[in-house]
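As you look at this complex, bear in mind that one protein chain is not there, while each of the others sits in place.
All chains are identified by letter, namely A, B and C, in their written order; residue positions are counted from 1 within each chain.
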Amino acid sequence: MKLNNVDIEDTFAEAFDIFVSKFLITAATEKFAKIAADETVGFGSSVIMCPAEAGVDRYIPPSETPDGRPGYVVMICHPKKDELEHQLLERIGQCVLTSATTAVFDAMGDEADEKLKIGFKLKFFGDGFESEDEIDGRTVYKIPIMSGDFIIEDKLGIKKGVAGGNFFIMAENQASALVAAEVAVDAIENIPGTITPFPGGIVASGSKIGSKYKFMAASTNEKFCPTLRGKEGVTCEIPEGIDGIYEIVIDGVGEEAIAEAMKAGIKAAVTIPGVKRIYAGNYDGTLGAYQIWLEKLF
Amino acid sequence: MKLNNVDIEDTFAEAFDIFVSKFLITAATEKFAKIAADETVGFGSSVIMCPAEAGVDRYIPPSETPDGRPGYVVMICHPKKDELEHQLLERIGQCVLTSATTAVFDAMGDEADEKLKIGFKLKFFGDGFESEDEIDGRTVYKIPIMSGDFIIEDKLGIKKGVAGGNFFIMAENQASALVAAEVAVDAIENIPGTITPFPGGIVASGSKIGSKYKFMAASTNEKFCPTLRGKEGVTCEIPEGIDGIYEIVIDGVGEEAIAEAMKAGIKAAVTIPGVKRIYAGNYDGTLGAYQIWLEKLF
Amino acid sequence: MKLNNVDIEDTFAEAFDIFVSKFLITAATEKFAKIAADETVGFGSSVIMCPAEAGVDRYIPPSETPDGRPGYVVMICHPKKDELEHQLLERIGQCVLTSATTAVFDAMGDEADEKLKIGFKLKFFGDGFESEDEIDGRTVYKIPIMSGDFIIEDKLGIKKGVAGGNFFIMAENQASALVAAEVAVDAIENIPGTITPFPGGIVASGSKIGSKYKFMAASTNEKFCPTLRGKEGVTCEIPEGIDGIYEIVIDGVGEEAIAEAMKAGIKAAVTIPGVKRIYAGNYDGTLGAYQIWLEKLF
Partner (left out) sequence: MKLNNVDIEDTFAEAFDIFVSKFLITAATEKFAKIAADETVGFGSSVIMCPAEAGVDRYIPPSETPDGRPGYVVMICHPKKDELEHQLLERIGQCVLTSATTAVFDAMGDEADEKLKIGFKLKFFGDGFESEDEIDGRTVYKIPIMSGDFIIEDKLGIKKGVAGGNFFIMAENQASALVAAEVAVDAIENIPGTITPFPGGIVASGSKIGSKYKFMAASTNEKFCPTLRGKEGVTCEIPEGIDGIYEIVIDGVGEEAIAEAMKAGIKAAVTIPGVKRIYAGNYDGTLGAYQIWLEKLF
């Protein structure tokens, strides 16, 4: 099918099960909430070699947070539940507790499959001087620190979510694909319950499974590298007239959120001049639990 | 001594050996160089529970980079050399190689004790399609990816550096200490070869070694928690009239760089109304290799 | 009364009639929408010597804009209707039409007292090559430019609004007042139909009417200058223990919006340690049409 005169390939994004956490970091100012959120979700593009996949979901204004301060909802994801718990303890303990003026609240609410005792465990940093309190009907711990008290909710909800929602933007040059990727990320930012974990939300380097080097589990997907077109030994699968490709990868609380994000991102991307084709990555359905077909989104 | 009418305590910062890497991330635009740098140094406040200590050193304008594009120098530090190498491979592989339009160059130059073959190892992602090239007299690898070629220098220099340079800002209230911490970080940002690895460069939660809970290796330093003043069982060591404390922690390429950063930061902090006293953290000289005395800085 | 242990003075903000415009600037990316909005509202803190009072109301995500792109609602205000029209033509013509990828839509909707033919007039820049079109049920003009087409809605609504809503934050030092001002601005940002036109939303220099210099219509309000306390010839009106003062000034679409913004800002400001007292500026009711009493807000 065509969308704004851009080819939408008849294919699907193959996505996977993953455990997802979603919590709110507030701070005195929007600036400090952002600083804590960014540190917390850093080094979190892909679990291939990062300890988690993580990103900022969205900004929450002071009027809508439990403590009346500006905040960001962040999501941290991992295929293994105990690793996710580990990551929550480490990332909140090292990147939020240490941040100026911050507090942490659950943002999964009723969607949660399970509540992890993250606040309960981190409160021991208080060395016995911590205390229980209540904010906005939530059980929280107050941990005395040098700059006042750090507040964290007793339990943070997690759920089974979806990783690896994706689509690829093919354009007549790299710049066009890049701008299209930027506008797609801007559009997805607004979809609750989703993150685009790669840097700036954009993947510059797609990969295939395996490599001619035995020690590499994954390697560049040479069939989709514009600079390898026509090179000996390469079966180029990039259509004529395409010279730039970026991928958007999405993790989310569920298949519906992922689909909504893919739809919003693709709708935005196809408005950019030079974009020729949208496709999606899959393993013929052999690996992932979810198949999100591009054409069905529209 | 007094500086701008603020007490500078007669004490020293106790700092430690650490292995330090320093490299340059360039990109087509300043925006994308910043995105890649931020992702790369995230989840990197303290090796207590983070996989590395990491931060942005400074911005390098296009006229001064090997490829004529804007860039940020970042530093990644770890007490163990092999762990540092690991972190470089993982963070560059997952957070820079995947970022739009980026390249990586050594920024340690002649200061290096040793050159690690980071580019050489990451090039295998190219699955045999990578190639050697030269940019500005440097040996680099071109790795074909979806959006063009990723460029990375063959070897990245590391050296023995210094971790844990520090000073504490005590002020009559938390807001004053916070603004003083912000201005200190702005001042340090300009000192080459140093980073302030905590979120926004500021530590909100100082810790002591040990805890009444046996399973905790470190815990809040209750003697310096304003909200515990006068509480039973707490020997408060915060002087009268102080109600807010923030710490600045600095990692650097050497003792001199750390000292310069501490000096610049303290000089800036004492200009903020409400700041009363600057001190530094140490273990009576029992743990660290370096003693940086505050009074000697001025 | 007291709010979070901070004195709320029993006084009122005296506010004035002003003509207010409110429109939406969209662009391909959030970045370019912000660039255009910032340029458009610059040099717009106070009509004392600026050609208008102007500011960014708030961000609108792609899913809620007429053209499905990210945007910012901005407000431009002037006491004279014809001057406001002038400012709209100049600021949109020079700061939005010239900006990359932008479009302009009315954001006053049914609230408008009147619709000004801003798009209709700016379309003549098209030199006859402009054309009428419809987007999301709105009549727009497409003006061909070098980078594609600039889109602007035929008419932009204005209404009689309110200028000079205000409150003052008094704290034990300047840093505390400053952080409190920042959190107040963050809180107000979220209130639709209001702007804080001064730089960063904060006024550092309150003024009184008149001066000992005959050529000055306004001058510093020495009674509220902390550095003049105890100086000969100065009747200091700053309470003991106060050493820093900042003012927040608010323009809005109506008295209710102003009151809501004042309430949100004060509620946020009083949470900051060191803040002692909130008051408001007035001329004993002799000049302005509106009296917004602080105590009635709570």
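In the analysis below, contacts are C-beta pairs under 8 Å (C-beta built on N, C-alpha and C of every residue); 3 or more make two chains touch, one makes a residue touch a chain.
Computed from a predicted structure; not experimentally measured.
*Asks:* Thinking of the whole complex, not just what is shown, which of B:E9, B:E30, B:E83 or B:E111 touches the missing chain?
*Replies:* The single option touching the absent chain is B:E30.
*Asks:* Among C:S99, C:N166, C:T194 or C:T271, which residue is in contact with the omitted chain in the full complex?
*Replies:* C:S99
*Asks:* Touching the hidden chain in the complete assembly: which of B:A54, B:V179, B:L228 or B:I278 does that?
*Replies:* For the chain that is not drawn, the touching residue is B:V179.
*Asks:* List the residues of subunit B that touch the chain left out of this view.
*Replies:* Contacting residues on subunit B, toward the hidden partner: 28-31, 61-63, 68-70, 148, 179, 182-183, 186-187, 189-190, 264, 267-268, 271-273.
*Asks:* Since one chain has been left out of the picture, which residues of subunit A touch it in the full complex?
*Replies:* 31, 171-176, 178-180, 243-244, 272-274
*Asks:* What residues on subunit C make contact with the chain left out of this view?
*Replies:* Per the touch rule, subunit C residues meeting the hidden chain are 28, 32, 35-36, 38-46, 48-51, 89-91, 93-102, 124-129, 143-150, 168, 174, 177-178, 181, 198-200, 202-208, 211-213, 215-216, 218-222, 224-228, 231, 234, 244-247.
Basically, only the chains that are shown with their structure count from here on.
*Asks:* How many angstrom lie between the centres of subunit B and subunit C, each centre taken as the mean Cα position?
*Replies:* 38
*Asks:* How big is the gap, in whole Å, between where the Cα atoms of subunit A centre and where those of subunit B centre?
*Replies:* It comes to 25 Å between the two C-alpha centres.
*Asks:* Would you kindly tell me how far, in whole Å, the mean C-alpha position of subunit C lies from that of subunit A?
*Replies:* Chain centres of subunit A and subunit C, defined by C-alpha means, are spaced 35 Å apart.
*Asks:* Where in subunit A do residues touch two or more of the other chains?
*Replies:* In subunit A, 28, 148 touch at least two other chains.
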